[in-house]
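What you see is part of a larger complex, with each chain still in position.
Chain lettering (A and B) follows the sequence in which the chains are written, and residue indices restart at 1 in each chain.
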């Protein structure tokens, strides 16, 4: 795509693939709203008071239909919003189109190059002369990372006059980040510094981003308050678990139409994501084998009747390999060479480095045959057998299907709205320091409450006597903070 | 589409949507072949002897990638083939294209009108001057029905000089059938009579078609031998059960992206198809309610923890309705009016008359909003609430997804190949009369055998002593004919 910004007739900036898909996007948003009771309840409860009045929010999070409902909840509460996707394949172009047309500045399309990805990210932060953003919604922490790297470079530049050297990294993507920073540095040497000074805080969506935040907190380098939305129970125990249980088979089916029943499936990692994946595959009739480093999670897998082995043990017998670890270098090219013909390899963790795509691409004589977008067969020259890699090693549920379904994302995104509201409300009170926070238990329980009615559930009420007996308030919260659910 | 026949450079007739998708079709066929060990084993075993040499086969069966592998197995064994789809939405256009280009005459595209559908059916029977077909592969019995109706009309015409009167039926589709017959009758008054005289037999794929055949056998009107492939164990207990267990959620997800977990799902009918659907929905976290007329099937549902109620009991509380009955008038427009907003209504039985589409279309003031092809929201004027109907009431797994996966279709289609081989081999022996037959048990067991290796299974062998003890041959068949599996 030509990297130039478009404008709506009303003057709002955007860059999307195909504006003509906006009507289709609106129809799907209409459906999704019925499935997202938490977000709709936020509009009802908070909409009238316009709590986000004056707030400029930048979001970097898969630009899907569900995210569209999130964005329109933020704008319904008074915010001005700019958005990009946090994954090159995860945008739904009709979702991007309708938001760009109706609600917010969007820079996102399915199938961005890395260069385009970071251009979009930068645009989502470019609030023009008035400055901004005030708040960030982040997923994986790329926006947060860009600002931190930007500030670091600006401080170094101020001190030493040196600009970042992209060749100092051997990571191709990080070279792009450094180039972006470098290219803007001399013209606007305080860009990121001003940004972080204005910033009220970030709410982070996912395990990987949260891990980065805690590292920065530990190192003392975190530049603004952060709310860890991922570790709300109604996020990590729902979206990660039930979301993946839904979207892993969805992605497999759409990408390959392969029959799951009867197959041997390997799930690398048995955290919440791995648990959801293993459950889905087992239910569909696969024989599931788990790889784990953590003995507790391994024992959980065993209690569910799953075999726990190492990847090496199953290379030649398994049909489907799924990485869910959040770590890197899980399935290497040397592993892939030993797999059965047409073994399926995919990732539903976070970054694409769970699978050694670089090693695969550089394997001498390897041949890539694109079956359809996001479904590639890679044939090894020695064996003439091929493996099928989904979404180029990136999140297969977003690359090959449509990500998590609306209902479970309503839980996650209601946490996001509540986190953003909390940050904004307390922007001047000093309640939040440059640390990482989780939402209090009663808000977590509230998010759950907002989703019960849609499913026809009726809660039991404690009597005063019972509440006293177990020492909790009648209205909750009901569990100690460390309760594991 | 303009209803004219195209020709390949080699002169083979076809009519498909987009010939440029042929390469994509070939890539998917390559993948499917690895998943269809039964068909590939047939090519290895029978290919060299070319048993179908001289046989002209007409098929009417969903023109998908899996069917493409079936067709190319038939041609690899020496047959000449003409094909149409047995459902207006079930063709995969890339599959049709590649077969048309490389292997057989195909008349099929996704989204035919009923007029087009019967034009395609007629073309698949039009073998030109040389006459034909010799054999029929049928799914649902439309080709068989057309020939029987044709013969009936020709006999009446010969006796009385009268042509069929399309207005004598109030079924719109049957009017088209009668019109087709009527239109050709005076020009070619022995067309279907010659066809039935030449015909060696038909092999029928599905419950609905088989039911029609047994009715004709009972009435003494069956015009040629028929092999009931549906009731091979390796067909009905696999394709119907495990196929639907796979393709029902696939269709739901692709059409609506709805989260299945937490929803109330109603499965109308608890035969093999219903069992597969209920299992899939339960596994995905839905609460499943079954409706049944048969007390035995109802008790089976209860034993699996499913509630058995009538449709009326659950209209206002269920989220998803699936018909699997093979009967008609299961979900009527009066039912649909009482459903929750955005309740999903779909059919995975056989014909679209399980759902009262006619009643819905004719409901005064009803508004149809097409979200995307095969996904329509119908809004009732009184309540302003809508329901979502998939694939216009036709088979949702074929209309909204890609049908059953290759592996399970390999079981079904290997039965087809074996049935066709059997009919052709015995064409002159009189072994098969104008009756309906099922394949013998040892062939059924053979089909299963051909699929074990791919899944890494190892069978146990009986000793002579053990075989004698249970009075079976060491090599099988192992079960009495009425064994239920």
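In this section, a residue touches a chain if its C-beta (ideal position, glycine included) is under 8 Å from a C-beta of that chain, and two chains touch if they have at least 3 such contacts.
Keep in mind the model is a prediction, meaning the values are calculated, not measured.
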item: With 2 copies placed, total copies in this complex; value: 4
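Everything that follows uses one rule, which is that only the chains that are shown with their structure count from here on.
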item: Distance between the centres, which are taken as Cα means, of chain B and chain A, whole angstrom; value: 41
item: Touch list for chain B against partner chain A, complex; value: 24, 27-28, 31-32, 34-35, 65, 242, 245-246, 249-250, 253-254, 256-264, 280, 283-285, 317, 341-342, 369, 371-372, 377, 388, 401-402, 404-408, 455-456
